[in-house]
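Up next is chain A:
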Amino acid sequence: MFKQVLVAQWQTSKLAVGLLTLLSFCIPLVAVLYGGDLAGAGSERVGDWLVAADRVAQLLPFVAVLVGLLLGTLAWSADLAGRHVYALSLPLPRGLYVSMRFGAGALFATIPGAAMGLSSGIATLAVSLPPGIHAYPLELALRFWLASLTVFAIIFAIAGATQRGQVITISVIGAAVTLDVVFLLFGVDYSVTAEALLLLTNWPGPLSLLTGRWALFDV
Partner candidate 1 sequence: MFRHIDPRSPIPLYVQIANRLRVAVATGEVVPATPLPSVRQLAAEIRVNPATVVQAYRELERDGIVESRQGAGTFVRELAEPKRASERQREARRLVRALVAQASGLALTREDLEHAWKNETGGRS
Partner candidate 2 sequence: MIAHAIETHELCYRPGPGFELRDVSLKVRQGAIYGFLGPNGAGKTTTIQLLLGLLRPQGGSISVLGRQVPRELPRILGATGYIPERPHLYPFLTVAQSIRFHGAFYRGFDWAYAEELRRGFDLRGEAKLARLSKGEMGKLHVLLVLAQRPELLVLDEPTDGLDPVVRRDVLSALLDFCSQGAATVFISSHLVHELERICDWIGVLDRGRLVAELPMHAFKNGIKRIRLDHAPSLIGDTPFLLVSRQQSALDQVWVVRGWQPTMVQWFQGAGAEVKEIVDLDLEEGFVELLRGARTPTS
């Protein structure tokens, strides 16, 4: 059964997986494009190069979000088209079906991560670093992989929720935004959305993996 879910989900997701894998593969390589032999270079040149590499590496969290967003929605696109009727009429508990969809999507989300890890490794090998600068390809790849999985899980949950669940989610967000607008109008120095975002993006919030500095090379 899982094999068939995998095959079916691949039909909808394969294009996205292909593009995202390509993108994830390229970024670490682009980051080291202007590198080369830095072993004996002066600190100014090393500094410039680090800044450039960083700037490119900062694209990674956005790509991670893209991976999660696309694969999370594509996991459900076939079912959403038919309003879940087909899946609900199949003879297996709903939970099992949802797990299979999740498993397939998570598997697909690993592919860009693996590509990113591979290219990070290549990038690290391609440059010769000056003393004091280290490369963290494995850590970065792991972070990328976990971040994309986290976003995938969140988007998967929302996309696959019942209509009531989705309405509730949108209503909660809408209410928070409305509240903020009201606060703004009355000069109240409080923002619901800002507080929520802070909670989510600081450890142990789920989105904390995405925030902060993403660097392939660091001291």
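One rule holds in what follows: contacts are C-beta pairs under 8 Å (C-beta built on N, C-alpha and C of every residue); 3 or more make two chains touch, one makes a residue touch a chain; residues count from 1.
Keep in mind how these were chosen: all candidates are chains of the complex that A comes from, given by their letters.
Please read these numbers as outputs of a predicted model, since none were measured by experiment.
Peer 1: If you had to name the candidate from 1 or 2 that touches chain A in this complex, which would it be?
Peer 2: 2
Peer 1: With touch defined as at the start, can you tell me which chain A residues reach candidate 2 in the complex?
Peer 2: Per the touch definition, chain A meets candidate 2 at residues 1, 3-4, 7-8, 11-12, 78-79, 81-83, 85-86, 88-93.
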